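For this depiction, one protein chain was excluded, whereas all remaining protein chains were kept in their positions.
Moving on, here comes subunit A:
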């Protein structure tokens, strides 16, 4: 009797589980069916041919498999797209918006979320979600919960690049960096905030210099900000006089820093993609003697996402495309350093041996050491740091 009850219970549980998956499958089938023939305008930063090439490949694949057309809209700053969606909302354009999907994270995601500009939740009901490594911070974007409003696409970690011929022993902490800059006057710099990489550099310094790092996980407190961030400004006041152009000018972005590193005008560059150094060497944009490194106590890392605006025209098509981008096949290809080299958000253990092997591929120029990942400060720190930086160093 007991056994029979147990069996019935097991059957019942299995049954509900089955119907659950069946319902989910059905729902997804419906989405796929609706997506057929839709055109997805995917707004993404268009400054790298590797990334553009990868997106082109993915577009061709979803066209072939799901009959979804993806048009890449190359943008220079995601903030502009946020503004456009906001303007559309203000003008009463609640359907048929110009953006179907966008590449986003951090303060731009926060702006979209708090202004109610996003469609969803949808991300965690994607079939590919099962492969996602939920131990990675895929549910938090700069300490802001994602709530299924955006699907993870890749991970990033602040990584420095130098040239073996000029820098044999790289600096391994904020303090060592200052010493390094003092020894090499005029050869160290960072992109001018509010450039994304420049702001990340500030956050990296702050996370090392701040007295109570726990504060960074909280929204910034306007009253104590001056006191809490003081060590950072004191540090920069010492760094700038020995920096490139005496800290009176800064490179516009990290791409310009790579160029200056190649030219020998700077001795260090930085990137958010641990494999970018390898990519640049392969494309002869950096000499073969270039290498990547991190700080001993770790560097800031985060996840970047794709989101669907509330007024997107092709919401189903966008989900199908996002699901494909999150599939093991697409993620493995993305992680391949000869293609793009963007680290995956998937759990390697859920993948095949061959697929895992791609993740472990290394190439000269890329990051070959294990560097601890520090989490991003809360999104509100970005604005506070940028505003204060501009006030102090924006005009000199």
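As a working rule, a residue touches a chain if its C-beta (ideal position, glycine included) is under 8 Å from a C-beta of that chain, and two chains touch if they have at least 3 such contacts; residues count from 1.
Quick note on the criterion: contacts and distances are computed from a predicted model.
For the chain that is left out, the UniProt protein name among "AMP-dependent synthetase and ligase", "Acylphosphatase", "ATP-grasp domain-containing protein" or "ABC transporter permease" is "ABC transporter permease". Only one of A:34, A:124 or A:265 touches the chain withheld from this view, namely A:265.
The omitted chain makes contact with just one of the residues A:27, A:65, A:283 or A:350: A:283. Seen from subunit A, the chain kept out of the figure touches residues 41, 43, 45-49, 71, 73-77, 79-84, 86-88, 91, 93, 98-99, 111, 115, 166, 186-187, 192, 244-245, 248-250, 252-253, 255-256, 258-260, 262-265, 280, 283-285, 287, 390-391, 393-396.
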